[in-house]
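Take a look at this one; I'll ask things after.
With one protein chain withheld, the remaining protein chains of the complex are depicted in position.
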Amino acid sequence: MDRTFRLIISCPDKVGIVAAVSQFVADRDGWMTEANYHADRDTGQFFMHSEILADSLNVSYDEFYTQFAELADRFDMQWRCNDSDVRKKVVLMASHASHCLADILHRWESGELNCDIVAVIANHENLRAMVEWHKIPYHYIDFKGQEKAVANAQVEQQLSTLDPDVIVLARYMQIVPQALCQKYSGKIINIHHSFLPSFIGANPYQKAFDRGVKLVGATCHYVTEQLDEGPILDQDVIRVSHRDSKDDMVRLGKDVERRVLARGLRAHLEDRAMIQGNKTVIFD
Amino acid sequence: MDRTFRLIISCPDKVGIVAAVSQFVADRDGWMTEANYHADRDTGQFFMHSEILADSLNVSYDEFYTQFAELADRFDMQWRCNDSDVRKKVVLMASHASHCLADILHRWESGELNCDIVAVIANHENLRAMVEWHKIPYHYIDFKGQEKAVANAQVEQQLSTLDPDVIVLARYMQIVPQALCQKYSGKIINIHHSFLPSFIGANPYQKAFDRGVKLVGATCHYVTEQLDEGPILDQDVIRVSHRDSKDDMVRLGKDVERRVLARGLRAHLEDRAMIQGNKTVIFD
Amino acid sequence: MDRTFRLIISCPDKVGIVAAVSQFVADRDGWMTEANYHADRDTGQFFMHSEILADSLNVSYDEFYTQFAELADRFDMQWRCNDSDVRKKVVLMASHASHCLADILHRWESGELNCDIVAVIANHENLRAMVEWHKIPYHYIDFKGQEKAVANAQVEQQLSTLDPDVIVLARYMQIVPQALCQKYSGKIINIHHSFLPSFIGANPYQKAFDRGVKLVGATCHYVTEQLDEGPILDQDVIRVSHRDSKDDMVRLGKDVERRVLARGLRAHLEDRAMIQGNKTVIFD
Partner (left out) sequence: MDRTFRLIISCPDKVGIVAAVSQFVADRDGWMTEANYHADRDTGQFFMHSEILADSLNVSYDEFYTQFAELADRFDMQWRCNDSDVRKKVVLMASHASHCLADILHRWESGELNCDIVAVIANHENLRAMVEWHKIPYHYIDFKGQEKAVANAQVEQQLSTLDPDVIVLARYMQIVPQALCQKYSGKIINIHHSFLPSFIGANPYQKAFDRGVKLVGATCHYVTEQLDEGPILDQDVIRVSHRDSKDDMVRLGKDVERRVLARGLRAHLEDRAMIQGNKTVIFD
């Protein structure tokens, strides 16, 4: 895969943005291998994602970055420019269930996910062997033998040390404190089951089973202070029938969960996901 | 299609039901072309659906029916035996939107749905021409120029006269009075949009759009006094993205709605759907 | 829906194309509501689709068009610029089966498809009533009582008179002569069933049934001289099982066919489909 600079821009829509950006890139001999735009008619916000071949540019990354900052100011842009060679640091957080964690680890090991998985933080010990076999440090935090606040402080301490670019809640099953949600805003990705209609409260699979739903699904989203209400990265469903027991539905739900989490994580790692209020723009 | 008797049974599960039923059929030379069972482990309820070639039987439908009633009593069965040559009488109820109505009419006309559509009852006039072109009576009920209670009484009167086996709410958009729900219990089929998560109240598509969902769906269900909470016949979804406007989502939602309604209706017409509490058993 | 100019461009990829085009648009105060690019790495070909709000431009369509032609020359572009207010003229061609035709007619009538359906040409009479009810002329061509070459000449004559922008083979079931394929290159859209694996020759559904496939599908594609081998616009599948007879598979296949044809046609009508050799780029 060729090294690219991924230029991600969001700003108030007006005439001339694309012209200015593309002229800027062309002036530096930059070859755009991909570019996508989206103008939100409701909010008047403009979104842009482009990939520029690093080798084609006649300037260095630092020069490109510094020079673009001026242009960005002019259009009041929120922006970032990520070097595809700089792998994002990912921390996975897990509880007892292995399906999402095992799936991400296998995809990562086989080269599907362009990132460094720097650690797993978990509130159970049962996944340690699998994680350490992948030569990834495993940090167990005790959520049962001590106050949750203490445990959460230990989580926060670990995260501070690890300084991740992305935190994946791979069926973490603990509520992330508001302070952490804010500190890592736009960097925490969660997966949870979803149904039509949704079933609030405990035992959603039991409720879905009792209601005889014909689809079970999963939603991958960014974590905000409203927990499961954050911007959606991806969703999918799988068909079930009266022949499926509640356990079957849980099993099938796991399949959807790991598939959707992998897709959402991939979009984030490739800088294809942009947050707009409580929504996302996914340039696939 | 060969003429069959469709034997639909539900009773408390115990040893010997299948043996008794299948011996009963075999004693009358009946050839079962299809048979399905389901035992609900939670409730201990047994469900059976079988189709018997009418020509293979050495008794008439009436004899079969009368004789089976004795057996049914012994096992405390709720049951019915439908002759595939007796087409169900269907009344379609519509409002302004044409997509579900047009879809059902076309499927019916091209021989896909084995039923008689005896009338359309609608609270708008705009679909009259399409319906009458199909040579189906169109009954307009005015829900704007008179009290809803009056309009509903007219609906009830029409239905009493038509005496339908099935009522399809093809985007009917009016609340069905409780008395009608009870009178036609297990005979009214509705279609409504569905999302993950569900969005309660007015303007669900706007809410789904604002939330940036990646799937929109539809649920086909039996109507109970709890309105949209009845036993689910079928569900499906379609993928959307940030590029889809609210109007696109509505348009794509229509595609799902008519597909899901057609499948649910078909299951009901073929006697493949059984209601169990607030769930369905669908023998497909 | 606001009036837009849809600028569709394909040219050899090099630095500066986007800059030149977007500067051209910005210089004329043009507001791009949407823009998509695709660079094919294998062939070095660049593709661009953008929509510009007509009202935002300080030049007329004719001025825009004439002035852009100069720029297009410089980059060796194949291009077109379509006014969203100029509805494409569509001719539907059908045989005996009604499902695709009825679907397109209903979508068109309910405002989903932005085009003028100027005629239906068919080699059976059975769909005349449905078509004429929609106030669309129905041209019957006799393919049984006369030589195919004669019939095809009549088809060609009709098409010449109608001068369509798009020809939709809605289960037309006749081989389109090479001369017509060439004359309307990139303008004829076909739908046909598809399986995994494909079944060549007569009776594909029987073969698929005999092989026990678990999916049946459909492919919508542009017609080339290689018949069913043209660039693919869209594909989809539906699940089947051993419980489905061959007739069930045909019926389910119809559902997929009309869905896929409608999507493919829509992409074409909205100028979102570009042909590249034997492939398509679909900017959805």
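Letters A, B and C name the chains as they come in the text, with residue numbers starting at 1 for each one.
Note that in this section contacts are C-beta pairs under 8 Å (C-beta built on N, C-alpha and C of every residue); 3 or more make two chains touch, one makes a residue touch a chain.
Please read all numbers here as calculations on a predicted model, not as lab measurements.
K.L.:
Could you tell me which shown chains are touched by the chain that is not displayed?
P.N.:
A, B, C
K.L.:
Hey, which of C:Asp13, C:Asp103, C:Asp234 or C:Asp255 is the one touching the hidden chain?
P.N.:
Considering the complete complex, C:Asp234 is the one touching the chain left out.
K.L.:
Looking at the whole complex, which of B:Thr33, B:Asn126, B:Gln146 or B:Gln182 touches the chain that is not displayed?
P.N.:
Of the listed residues, the one touching the omitted chain is B:Thr33.
K.L.:
Using the touch definition up top, pick the residue from A:His106, A:Arg128, A:Lys207 or A:Lys246 that touches the left-out chain.
P.N.:
Touching the chain that is not displayed is residue A:His106.
K.L.:
For the chain left out of this view, which of C:Ser10, C:Ser95, C:Asn123 or C:Ser194 touches it?
P.N.:
Only one of C:Ser10, C:Ser95, C:Asn123 or C:Ser194 touches the chain omitted from view, namely C:Ser194.
K.L.:
Contact with the hidden chain only, please: which chain B residues?
P.N.:
13, 15-16, 18-20, 22-23, 25-26, 29-39, 41, 56
K.L.:
Residues of chain C in contact with the chain that isn't shown?
P.N.:
So the residues of chain C touching the missing chain come out as 38, 40-41, 194-198, 210-215, 217, 219, 231-232, 234-237, 241-243, 245, 276, 278-282, 284.
K.L.:
Residue-wise, where is chain A in contact with the chain that is not depicted?
P.N.:
Its contact residues with the unshown chain are 34, 98-99, 102-103, 106, 109-110, 112, 133, 243, 251, 255, 259, 284.
Everything that follows uses one rule, which is that only the chains that are shown with their structure count from here on.
K.L.:
As a quick test, compute the distance in whole Å between the mean CA positions of chain A and chain B.
P.N.:
The computed centroid separation for chain A versus chain B comes out at 41 Å.
K.L.:
Give the residues of chain B that touch two or more other chains, as numbers and ranges in rising order.
P.N.:
Within chain B, residues 243, 284 contact more than one other chain.
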